[in-house]
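A single protein chain has been omitted from the complex, and every remaining protein chain is retained in its original position.
As written, the chains take the letters A, B, C and D, and residue 1 is the first residue of each chain.
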Amino acid sequence: MTRSEINARRLAIALGFAALLAAPLFFYPVFVMKVLCFALFAAAFNLLIGYTGLLSFGHAAFFGGAAYFTAHAVKEWGFSPELGIFVGVAGGAFLGLVMGFFAIRRQGIYFSMITLSLAQMFFFFCLQAEFTHGEDGIQSVPRGHLFGLIDLSDPLAMYYTVVAIFLIGVFMVWRFVHSPFGMILKSIRENELRATSLGYSVARYKLGAFVMSAALAGLAGATKALVFQFATLTDVSWQTSGEVILMTLLGGIGTMVGPVIGAGIVVMLGNYLATTGFPVTIITGVVFMVCVLLFRRGLIGELAASRFGRKFGLSRWL
Amino acid sequence: MAALLDIRDLNAWYGESHVLHGVNMQIREGETVTLLGRNGVGKTTTLRTIMGIIRQRKGTLRFADRDMLPVPLHKTARHGLGFVPEERGIFASLSVMENLLLPPQIAKNGMSVDEIFELFPNLHERRNSSGTKLSGGEQQMLAIARILRTGVRMLLLDEPTEGLAPVIVQRIGDVLIRLKERGITVLLVEQNFRFASRVADRFYLMDHGQIQSEFPVSELGQRMDELHKVLGV
Amino acid sequence: MLASASPVTAHAVLSARGLTRRFGGFLAVNNVDIDVYQGEIHALIGPNGAGKTTVFNLLTKFLQPTSGRISLMRQDITATPADRVARMGLVRSFQISAVFPHLTVLDNVRVALQRPNGLAHQFWRPMSALDQLTGKAEGLLATVGLTRERDALAADLSYGRKRVLEIATTLALDPKVLLLDEPLAGMGQEDIATIAGLIRNVARTRAVLMVEHNLSVVADICDRVTVLQRGEILAAGDYETVSRDPQVRTAYMGREED
Amino acid sequence: ASASDGKVKIGILNDQSGVYADFGGKGSVEAAKMAVEDFGGKVLDSPIEIVDADHQNKPDIASNIARQWFDTNQVDAIMELTTSSVALAVQAIAKEKKKIDIVTGAATTELTGKQCSPYGFHWAYDTHALAVGTGGALVKQGGKKWFFLTADYAFGYSLEQQTSDFVKANGGEVVGSVRHPLSNADYSSFLLQAQSSGANVVGLANAGADTQNAIKQAAEFGITQSGQRLAALLFTLAEVHGLGLEAAQGLTLTEGFYWDRDDKSREFGERYMKRTGKMPNMIQAGTYSAVLQYLKAVQKAGTDETEAVAKQLHEMPVNDAFTANGTVGPNGRMFNDMYLLEVKKPGDSKKPWDYFNVLATIPGKQAYLDPAKSGCNLVK
Partner (left out) sequence: MTMVFGVPLPALLGQLLIGLINGSFYALLSLGLAIIFGLLRMINFAHGAQYMLGAFTAYLLLHFAGIGYWPALVLTPLIVGVFGAVVERFFLRRLYGLDPLYGLLFTFGLALTLEGIFRYYYGASGQPYATPPSLAGGTNLGFMFLPNYRGWVVVASLVVCIGTWLAIEKTKLGAYLRAATENSTLVQAFGVNVPVLLTLTYGLGVALAAFAGVLAAPIYQVSPLMGSNIIIVVFAVVVVGGMGSILGAIVTGYLLGITEGLTKVFYPEASNTVIFVIMALVLLVRPAGLFGRE
């Protein structure tokens, strides 16, 4: 990395950090928190698609599932928020393990279809299970006290907690991807047979990545349940899986910052369109098509590939 | 007599990388010509450019007195050019038979399926198995056989002997000689020098995306030194 | 030889007994016995479709044998999965070149180096942990003559260079037994000499089994030759003996002058 | 007296592009605007404004909008709120922010039960009223033996459960039931079972497209011709219109409103029709009523301050085009009459939107759960 690259990177990180800290002054905290939850979700999803080439069409199961688990643990069992989140993450990871067991046996498009179907099964389970309260959802989930100390019903306390969770989550994705393990994932994506012949157990690596992604998606879902204080069917529906794909695609598959930007735009768009009378699905659909046709690399990907991006070597760290 | 294939100052690119730097080549009807050169000098690229697979190209490219640059890829074959790619291009989802029958026949004078099976008994034996289940050499045979059926005027063969057992290499040599008797023109890219010298009338030596020299088979003896330098033969 | 396996030879590094594989009704490999010894280059030759690659697939466990036993350094690996076999030190190259196309040449080699250097599972360490492998990787690239292409994407290499790269990644694993499937196919003359020399060097301390149609190389560097035909062993011995066998000549070698 | 911020703002938050868009949707927004105009456009000398948003059936979007409306847009009350998950989420926020919400679009009794709010109200209908209307009243009309086709999730169960309670309480019996998955397209299997069950009423404990498809296929299999009666437990004028009389004829259902019932409702219906091209169902008319009643309460309280308005809303009777003499219970439940309706044969329909015969009127007090038994902790 050149010096100007390192400086540019430091500057960007500092700016991003400052923006996160100051955001509640300018935006609605709950809104920003929602963006952060979805951004983490998209980052977790991107871990899979961007770095192993596996397109999961069932990530809503982990996100929404974890939201249910956390909501239930906190509301019905009286768990503290941190324990509640742990339950959500563990639940997400477990779902990931089960779904992954079936799904990683196939590649490419097959993989997508299988995750879609399995997630759909989970949706029906949630619809019918007692503890999810059907279409009412689990409502009025108490936020409680973090570590018995910090009162999360205070919006700012909640906000900074979410920021911390988001940063930890995204850092984990980043570390995971830019690690020796991540390198193997990348090579598996390139040529599975060759990776096997080099002695790498392809199935285990893929399953590992899948579970990791599911757990982080779970972290996002669990946090969202505390932020909004409810968990409902929306988050386990296949439309949510579609939405997270849109976020990642829009921001840039295989980039670190892309999913975050993508999540911000999609969430903002949803909120904005709500009051304009534009039919949301049409807009979403068109954005999808335009992205695929014109900005396949996503906003961040295109930026990194632009002259400016190449000058600062953006593609290496965005 | 005008050349069947007339190439002048042909340039070609992969994206931004410029690979052919003004290739010149004239091949008459009925000739068998071999293109020699080290790995990566642009031999494959030359064939792909002639065929029209690489569209980023400039210069003059005439086949049978027709300007081939504007001809779309799917019409190239209809003008009488047949191509055997280096990576063989056998279709996994098709059986051997289907692979064999895939290319549309261009003219009547192609080989019949029976003749082909006689030439490559392995293919006959494995005719119902799927294309990529074949062994590497069998795939190579299939790739050649497939084009022999279509009756093209000129064949572009990219390393047809790679991975073949010596007996089969000899048999393919026989086939090429028979094709020559039928008046079919062949442009061959080969690493197997002995094979090439058996079938070729003429050689082009390529380096850095250009033709370095050209000589008939009769001069082969005199040229050994040069070849040795360029190819390490 | 009968289907009941005779005892596995003790001092062979890799050995198989009664190896058989069926594809549906087609018997691709039939009752093959093979032993590969330390410090030797063993050639497996035979007509196209004889079953050589299939034997490789069986030995490396990319395919499960229909019957027969395989042992690697006296351990039975008949039921061991492919990646484990590779970790035990039996590594292969592919007939149709297998590289990681969107990694650079250097990274292709570094990925191979990761496992033997214990850098395969670390998901908590930064990528810079891999820098320690760079020197070794560059050394390997230099031996095969790929230094100039170090930072190119593997996908952009010409066919012959890809084959060279594959040999380099295979060697990176420092395997005890090396299975090379037509390592010289598609290579230019200058590379053939280098790589053949390299293989001979490598074999001094290891065992090599290779499939090759280039008979002059086989004659040159191989200590032992097994000829396969229609899935069965037709002949075995040193090159001289085998090449004089009339059956081998008609089935495989053909006329002398070529 | 005047409104605190010089303005009274009412937010209509509902599904405008999704599966419930016909149920309430833009029509509810229009109905709300009519209420403002009918009230005179001003209350306590302050202008009245209607804002609306499409929550896309996503509770998180709904709750973001609700917070934003309350905190930064000076919205005083939110109404409509289709879908129970959304209604419950928004009611929780309104309660926390001490703001008024009047739900007309959602069916769940939880809103006035365990999750009730001192500032939350539920207008127009709920699952209990639907069950009493169809279950209770139909038995009195001779439908003694029931077979249920139930959507396999909480909403379906509670409709089936509550309805069969009333069927039994009125001397009927339930001869069988079958649970079908949500968003099921084909009902023929279930209809065959219903047909052979010997029931004389087939109760459809489902909603939306599920009910529509079941009704359509029932016609195909000749369920009604063979003497069985179909009763849809949650179905409104809008869906009957979508289905067409050919397929829907003979169907029995319960609504809190029918436009062609008396002069007042006809007058309202025709005005609404002029603006939207459709006749209103109970959700749209209910939203009209909710907005109007809220404005009256503000007027009477002399302020738009929440506690005072909520007090008025609890005390004032409701008299408008939607209902006569409606009252509001301590749990926020508004007691309006419900109507047992039967879909006319195509030949009997004399004019556009002339779809129903009114079979019976169920007084509000019978239709809804007694607040004392609702589980709402506001009821002493």
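As a working rule, contacts are C-beta pairs under 8 Å (C-beta built on N, C-alpha and C of every residue); 3 or more make two chains touch, one makes a residue touch a chain.
Everything quoted here is computed from the prediction, not taken from an experiment.
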Chains shown that the absent chain touches, full complex: A, B, D
Touching the left-out chain: which of A:Phe102, A:Phe131, A:Phe171 or A:Tyr272? A:Phe102
Of D:Gln74, D:Gln161 or D:Ser183, the residue in touch with the unshown chain: D:Ser183
Provide the residue numbers of subunit B that touch the chain removed from this figure. 51-53, 73-78, 83, 85, 89, 91-94, 98-99, 101-104, 106, 130, 150
Which positions on subunit A touch the chain that was left off? 49, 53, 55, 102, 105-106, 108-110, 112-114, 116-118, 120-121, 124, 128, 238, 242, 245, 249, 279-289, 291-293, 296
Just checking the interface: what residues of subunit D touch the absent partner chain? 17-23, 25, 152, 178-186, 188-190, 192-193, 195-196, 208-209, 212-213, 216-217, 220-222, 238-239, 241-244, 246-247
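In this text, only the chains that are shown with their structure count from here on.
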Provide the labels of all chains in contact with subunit C and in contact with subunit D. A
Report the chain ID whose CA centroid sits closest to the centroid of the full protein CA set. A
Most distant chain from subunit B, judged by the mean position of its C-alpha atoms: D
Need the CA-centroid distance for the pair subunit B / subunit D, whole Å please. 76
For the pair subunit A and subunit D, the C-alpha centroid-to-centroid distance in angstrom is 37
Once you find the CA centre of subunit A and the CA centre of subunit C, what distance in Å lies between them? 43
Among all residues of subunit B, which ones touch two or more of the remaining chains? none
Give me the residues of subunit D that touch two or more other chains. none
Which of line, ring, star, complete and other names the graph you get from chains that touch? line
Could you please specify the touching residues of subunit C with respect to subunit A in the complex? 60, 62, 81-84, 86-87, 91-94, 98-103, 107, 110-112, 114-115, 119-127, 129-130, 169, 173
Can you name the residues of subunit D that touch subunit A in the complex? 16-17, 26, 51-61, 63-65, 67-68, 71-72, 83-85, 88-89, 92, 108, 110, 115, 152-155, 181-182
How about subunit A: which of its residues touch subunit C in the complex? 175-176, 178-184, 186-187, 190-191, 193-202, 208, 212
